[in-house]
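A single protein chain has been omitted from the complex, and every remaining protein chain is retained in its original position.
== chain A ==
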């Protein structure tokens, strides 16, 4: 039986991309003079790896490939930076997750580790291709710390909304294969 679960997830990913564009137009609290980057899609994909993915499937990587190139096209003038950083980070998290059980604290830990790694790759790549020229210290204070804080907030909200649902979908999708 074919399941529609992957399509549901794809639709959610698409909504995340839309949200990223819209949320930056609005002014958010505690973002004065700070460059906060809201990684809705990335946080969602991390939760997907933690709660949905089985050891033999590559759904998160696939969605990351499709939707991160979309982010590149829509929000940056350089293609490939987000594609590379999202996918490689999710792949790393996928490997780490073989050791951990999926629960709330592991998920939050993975969100923090993932966003930290991913944002640093974005910072380094953009620095190499001369998009910006910001010292690492300034980057940490102005962009990195607020981004991590917001990612955790987003992570908690997404866990409450999607955490249980993703596990249920995972059982539904992969349950009959056992």
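Assume a contact is a pair of C-beta atoms (placed from the backbone, for glycine too) under 8 Å apart; a residue touches a chain by one contact, two chains touch by 3 or more; residues count from 1.
We adopt the following convention: contacts and distances are computed from a predicted model.
Trainee: Which of "Alpha-D-ribose 1-methylphosphonate 5-phosphate C-P lyase", "Peptide/nickel transport system ATP-binding protein", "Cell shape-determining protein MreC" or "TRAP transporter large permease protein" is the UniProt protein name of the chain not shown?
Mentor: "Cell shape-determining protein MreC"
Trainee: Of the residues listed, A:12, A:38 or A:60, which one is in contact with the missing chain?
Mentor: Looking across A:12, A:38 or A:60, the contact with the absent chain belongs to A:38.
Trainee: For the chain left off this view, which of A:17, A:62, A:116 or A:149 is in contact with it?
Mentor: A:17
Trainee: Among A:8, A:54 or A:132, which residue is in touch with the absent chain?
Mentor: Hidden-chain contact among the options goes to A:132.
Trainee: For the chain that got dropped from the picture, name the residues of chain A it touches.
Mentor: 17-18, 20-27, 35-39, 70-71, 73-81, 83-84, 87, 122, 125-126, 129, 131-132, 134, 143
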